[in-house]
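For this view, one protein chain was removed and the others were kept in their places.
Up next is chain A:
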Amino acid sequence: MNSPKLRIKSLHKSFGAGARRTEVLRDINLDLADNEFVSLVGTSGCGKSTLLSIVAGLQDFDSGELDIDGSPIMKPGLDRGVVFQSYTLLPWLTAQQNIEFALKAAGHDRATCRRIALEHLDLVKLPHSANLYPSELSGGMKQRVAIARALSYRPKMLLMDEPFGALDALTRHQMQELLTQIWEEHRLTVLFVTHDVEEAVYLSDRIVVMGIGPGRIMRTFDVDIERPRREEVMESAAFMDLQRNVHKAIREASRRPEMA
């Protein structure tokens, strides 16, 4: 294996100070290879979002090392695209303009912005919604635009925090399918947070189970299910087995709080 895309080494993080100080992440070690799709799962409050936003550069950490392609992460930047759980399309811009907003920030000229934005709306299968405002889009469509926006400026990595968490089951399936397709075609490095184990197994190369009190990595599972994956794979014995094991691991991980 060549050098990792993302390297997290002995990372610690706590909130507050003095008596109110609480340790949220303890000794996190995690490498993501180039083009690898890794999911973070674990019980609520174990620090998944915190870890993701640290990688995004939106939050500081206490100690440890964090680098992308060998250079340390100091602040947020265009090398990491982020898709938030909440809908973060700017309501006064159309779908197309929302994507162009990001491209403009990345320094592209007007014509290029327009071309890339339209290409990416095609990619997420929304070619006819370019001129619609977020209030005119469904939740799934909004997240598709958000994904298009995060992909449009070609970040080295995609960071996603429960991007499909607010969607209904059917829409969520469609989004998962779309994301696997995009991932299989474009080969991205993805760090993905989810509560949905089935989703994690379906999408990932590797699943990282985090435990609570303080948050740390308890186990990792390699997902040896061959690609391309289509929905039928969810019925297979291997898929179901893995899903069961991950569930069990999450339960165990959250049953052991306050142990060093």
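The rule is simple: a contact is a pair of C-beta atoms (placed from the backbone, for glycine too) under 8 Å apart; a residue touches a chain by one contact, two chains touch by 3 or more; residues count from 1.
Simple rule for what comes next: contacts and distances are computed from a predicted model.
Visitor: Just go with whichever of "Formate dehydrogenase subunit gamma", "3-oxoacyl-[acyl-carrier protein] reductase", "ABC transporter permease" or "4Fe-4S dicluster domain-containing protein" UniProt uses as the name of the absent chain.
Guide: "ABC transporter permease"
Visitor: Which of these touches the unseen chain: A:Pro4, A:Gly57 or A:Gly140?
Guide: The single option touching the absent chain is A:Gly57.
Visitor: Among the options A:Val24, A:Ile54 or A:Ala102, which residue touches the chain absent from this view?
Guide: Of these options, the touching residue for the absent chain is A:Ala102.
Visitor: With respect to the chain omitted from the figure, which of A:Gly45, A:Gly77, A:Pro127 or A:Pro228 is a touching residue?
Guide: Checking the options A:Gly45, A:Gly77, A:Pro127 or A:Pro228, the one contacting the hidden chain is A:Gly77.
Visitor: May I ask which residue of A:Ser14, A:Thr88 or A:Thr112 touches the chain that does not appear here?
Guide: Touching the chain that is not displayed is residue A:Thr88.
Visitor: What residues on chain A make contact with the chain left out of this view?
Guide: That gives, for chain A, the contact residues 53, 56-58, 75-78, 80-82, 84, 86, 88, 90-92, 101-102, 105-106, 133-135, 153.
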